[in-house]
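Only one protein chain is missing from this complex, and each of the others stays in its spot.
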Amino acid sequence: MSYIPNSIEDRQEMLKAAGVNSGKMADLFKNIPRRLQPRSFDLAPGRSEFEVEKYLRGLGKKNVTDLVYFIGGGFYDHYIPAAIDALTSRSEFYTAYTPYQPEASQGNLQAIYEYQSCICRLTGMEAANASLYDGGTALYEAAMMAIRITGRNKIIIDGGVSPIYRKMLYCYTSNLSIDFIEIPVSHGQSDRVELDKRLDEETAAVILQNPNFFGAIDDHADICARCHNSGALVIESVYPIALGLLKTPEAMGADIVTGEGQSLGIPLSFGGPYLGFMATKKKYVRKMPGRIVGATTDKNGNRGFVLTLQTREQHIRREKATSNICSNQALCALRALIYMALVGKDGLKEVASACRDKAEYTKQKLGEIKGVEVKKSSPTFNEFTVKLPENANEVIGKLIGKGIAAGFPLGRYYADMENYMLVAVTEKRTRHEIVRFADALEAALWS
Amino acid sequence: MELIFELSRAGRRGVKMPTGDVPESASLDPVYTREKDAELPSLSEPEVVRHFTNLSKMNFGVDSHFYPLGSCTMKYNPKITERIAAFSSFASIHPLQPQLVNGGMLTQGALEVISDLENVLCEITGMDEFTTQPMAGAHGELTGIMLIAAHHREKGDRRKYILIPDSGHGTNPASAAIAGYEVKTIKSDDKGVMDMNEFRKEMNEDVAGVMLTCPNTLGIFNPRIKELADLAHASGALMYYDGANLNAIMGKARPGDLGFDIVHLNLHKTFATPHGGGGPGAGPVGVKKHLAEFLPTSRVVKRKDGTFTLDYDRPKSIGYISQFYGNFGVLLKAYAYILIEGKEGLIEVSENAVLNANYLMRRLKGHYDIPYGENCMHEFVISCCRQAKRGVHAVDIAKALIDKGIHPPTIYFPLNVKEAIMIEPTETESRETLDEFVRVMIELAELAEKDPVAFKEFPKTTSVGRLDEVKAARDMNISA
Partner (left out) sequence: MVPEELKYTKEHEWVKIDGETALIGITDHAQSELGDITFIELPVQAKQVKRGESVATVESVKAASDVYSPISGEIVEVNGLLEDAPETINLSPYENGWIFQIKISDGGEVETMMDAAAYEEYLGTL
């Protein structure tokens, strides 16, 4: 009730002006027959913003918040520069809507154009969209896009692709007839032999992830070449911070690149809002879903930006659209753009190197503990698997008591991996925290 | 304005990031590394801040401008909700944390927020259960259609069609199609609601569901909605409620009581969370009891001892719609808004949203054609057909409004009205703002009579004039 400017007197006069001579609000709703009125509307009375703030602060305290995170799984505890919060708090950005009127939305449009450009520069690809909901939906959209481009119906998924993404893919396509084939990973990396056996002229796409869910780095150039020989596309899901260091999907030959953009300056926030990014080759742009911003000029030749190639979209093509999405994650994309601008060309490489150095140091420290086996079958970026001498979930539980979230128990998704955990290290972790983690793990196992 | 890449100078640095307090690791095999660094810009923090501050000034937002964008509910976004969503006790929680030990005991506060929000949304809409997972309205639609598919599959019933009125938002047919259904469009009658005869004709055992907004995009509440739902149910079809227009009816009608089986809500519309320049939003989906077993995984469940846990063991669930629990930060803002408004507040919201719309419609009458002009709910549609005869089209009126400091309403939608301008003022605008809008609209109607050519020059006050969209589509310059 605090956000309605008009006084009771204003409302009375407006009712009259609107032709409601009775002066009763109820008469505005006379099209709703009495028998259709609510059977119940039993909500608590309103509260002051002070009371609501206090109440929710109290709920926040019911979360355990002071943990040192060594969990990732595709979502990472990276540092968020303060300027991102300050700039995205400008209400000209956050209280605007989709830039339907370009002249009144140049700020938003130029930012999206710059964001698309940064995603292209990061991945090496030629064209990016204005963003999708998250990494998982981006991967699903990529699979549908590959089916549209190739006219084929079979999708091969590498077992190293996030189990969350795979579950999403199956969920979204459950009412469609698409053949999915999963190839289990061998020794950390993609299994070329199995993949070769399953790849055929019916295959629309092979979905890969780098680094994969277990943290392993791969060079998928050979797989891309084989796929292209059979007329299949390659979809590569990537981790944007890792691209500060790692070979680009473009250099490997990927056709569609997707990923979760949370690591680019977006808070973990219990799972969202996040950012799904997508990039591709220019020849596939018209098959790409989502909003796209393009540069153009006004009649005086001034550069400006507009939503473009909209004939792909639902408001024009309706049931023939490339997707049903009618928005993007604009404010999250803005955060990612500001992150990439602040960290910059040199900074991104440094952050990536710091993540890897700290992860390697953590590997070394954990590997020194009796009974702890750090998997070394393939190189990793900032995440790796560790085999423990007992149930990982229980060990992780013990370390929570010491204020450390030691890793993610892989038994949660893989029945035969009860003793494994997935450990992630970002630039935020200090040497001191890593040593404390190793000491606490040793104590949990052996004392 | 210059692009951020044009401002870049080699060697400049923005933020200093935490780096090495550990030994440098051995280099990676170059087969795995990138050949050249990513060409991100190099700038100092002050330059970055100025660039984006200046960009922000080239945007209209609700805080700075009246923004009567029809069907988008551009209401004021309370500042307290921003503060709450930024609490580190919520914003810094890793989404996998509840899976670490003891089924959610490490995130009881966050799970309680989700559970309580689901409960209040059920009461507001008259549904039995909600999921907060869908991340936008269109995403909620897709979830809803998948629930429809799961329901029929469970019954061993292969149905083919989803019925949608011609006034429906484009996402409706798109959502139905990508979930594997064919779409049949039903015409509107002369009152602007779904034609009952057409509907009867198309309704049969091949129809899986009906997707509707109520009130519809013309701002009209169909008093025969229940009759329509009963017909659908008699054929075994389900009723889907697109909640884009819920701001009109809080406390006045509930989709659950009207006969709908599934609803999605747009928290960024009705419940005042910011639109963010196009997102993130949130599109929770509610269902009647008979569909609850199909809802996405996971579900927040309250244990007997009052604690909360996440249930992943749901054999009939459609599965993972979202990575985790939805756009949690957005959910938190909507929950805070609902708590502040309370029962009476929400009723007042809808009353004043409808009052503001009726007030505007009545005052614009005579100056513009209003095809369905008796009374309206929270929004209404005018037509510029009269002005178009003078060469002034809806888009020209829109561009002229920009120069008057008003964000244009939605134009050329719904598709069943020619030269449509769809106006939704919301409850958070003052009478003075509405009066000023009326004054400007009348002035423009007069200008259309006197000097129609003048419109081609608008807007003149913005950083750029009307942009060449044909050139944009042909050149396809989409990255720098």
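First chain written, first letter: the chains are A and B, and each begins at residue 1.
Definition applied: a residue touches a chain if its C-beta (ideal position, glycine included) is under 8 Å from a C-beta of that chain, and two chains touch if they have at least 3 such contacts.
All of these numbers come straight from a predicted model, not from anything done at the bench.
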| item | value |
| --- | --- |
| Per the touch definition above, residue among A:30, A:286, A:387 or A:431 touching the missing chain | A:286 |
| Contact residue for the chain not shown (choose from A:16, A:57, A:317 or A:402) | A:317 |
| Among B:79, B:201 or B:474, residue touching the chain not depicted | B:474 |
| Contacts of subunit A with the absent chain, listed as residue ranges | 286, 310-311, 316-317, 320 |
| Hidden partner chain, residues of subunit B it touches | 469-470, 473-474 |
